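Every protein chain of the complex appears in place save one, which is left out.
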Amino acid sequence: MQIEPIKQKYALLIRDVCKQLQAIHIDQLERKWITISILVIGLFVGIIVIDAFFHGVNPPSKVETIDSASLHLNEEFAEDNLGVQVDDKGNIIIRMVAGRYSFFPKHIAVPAETKLTFRWVSMDVLHGVHIPMTNMSTMIVPGYVAEITTTFPKPGEYPVLCNEYCGLGHNHMWSNISVIAKEDWNAPAKSPVKGGSNNE
Amino acid sequence: MNDAAERKLALSHLWVAFIAFILACFMGEYQVLERSGLISALDSPNVYFASVSTHGVLMAFVLTFFFIMGFGYYIATTSLKQPVWNKPLAWGGFWLALVGVVMAAIPLLTGKASVLYTFYPPMVAHAAFYIGATLLVVGSWVWCAIMLVMFVQWKKENPGKPVPLAMFATAMNALLWLWTSAGVALEVLFQLIPLSLGWMDTVDPGLSRTLFAWTLHPIVYFWLIPAYTAFYVFVPKQAGGFCSVMNWPDWHLSYWQCSPCR
Partner (left out) sequence: MNEEDRKRILESPPVGAFALMSVVIGGMVVAWLFLYYGVFLPRG
């Protein structure tokens, strides 16, 4: 098959389309409206892109699978490894299990103004978790680990709510989290941390 | 062309749409009452979530699809001034969609399909729900095909002339929907129906949500473009607009010139 005639045909086609597009008359007023729209969009996209590349403000992005049907056998999410732990580098990692109808452990305490890494798994169906007044909000998909890194600026008592339909008891699915002032928080005395993300 | 057969086709769709709408409205009222706790005898998660699921399917899929299809048939025939292509097929699509709705309604109303209108695997509903939903989507594909065929037919018979704006928008909406609906079709055909019939034991919910999001995000444009069509085409005309006020691109002007005082 000869390439040259086909390339030429498409080159002519593209040139035709460009000429047609240039010939479309755009009214003065439409021009103003389009310019303003593009400027506003450019402003928002620009802020988001700069913050993403230079200040690390990104949506959480990770694909990490796990066998949700046998969590209790899993090293990392075994019952005695759940909750708040500090690893040897000083990072605070919180491992939570979502299941109908609560989040386990049901009450955890974390320090304010400190980088926290949450790792959520589901033992049964889709759940969502949202801690109001914070950026801790994600969907928990069975078969995957949802990892969110954030900081809680304000100390206080917060509920941990499920915001994705998970069955007839969904409306009553919640747990508690205490955010304690940095100076007052004590790391829980625990055995060495088992398993975890590889982002340290 | 807007004679009796065309009107009957469009109106049948609109009737189904608005009957679904009023039923869903009553369910919404019940839901508010149940949630408010004012009448404790009503407290029932079973009935509540069955209602939420039915209400969601009626509002998000039945009202919308049937209205868009009826509206589309009306626009196609009036703006192109030609009869609906292959009316038996159009009616076939209508009945297929309606049978699908009834088939899905039975498990929905009996609480066997309380998975809301976004399906939420690994929770599984009765297979009839998914099969009914599939028939509804396939019925909408019949409408898409007819819109596109009529678009192409008109272009062939009117070489060089721009398609009337309302039909252009409707045909593009049909094209948009064909691509958009592929996600939920794949999810239902290859994951949810096998799962609900017991042919598969496990499902990857990450894949299901991704496939469903393929449809769920742009479906709002499928819903929105008919409203845009009405705003851009019908409202200015009804407000008595002049075509000389704004120098619209040629394809707008042609439409105005083609359709004097309707």
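Per-chain numbering from 1; labels A and B assigned in written order.
Keep in mind that, in the parts below, a residue touches a chain if its C-beta (ideal position, glycine included) is under 8 Å from a C-beta of that chain, and two chains touch if they have at least 3 such contacts.
Worth saying up front: this structure is predicted, and the values here are computed from it rather than measured.
Within the full complex, the residue among A:12, A:26 or A:40 touching the omitted chain is A:40.
Note that of A:74, A:102, A:134 or A:176, the residue touching the chain absent from this view is A:134. Counting the whole complex, the residues of subunit A in touch with the unshown chain are 29, 33, 36, 40, 43-44, 47, 57, 133-135, 150-153.
Keep this in mind: only the chains that are shown with their structure count from here on.
For subunit A in complex with subunit B, the touching residues are 24-27, 29-30, 63, 124-126, 139, 141-144, 164-169, 171.
On subunit B, the positions that touch subunit A within their shared complex are 45-46, 49, 114-116, 120-123, 204-206, 209, 246-250.
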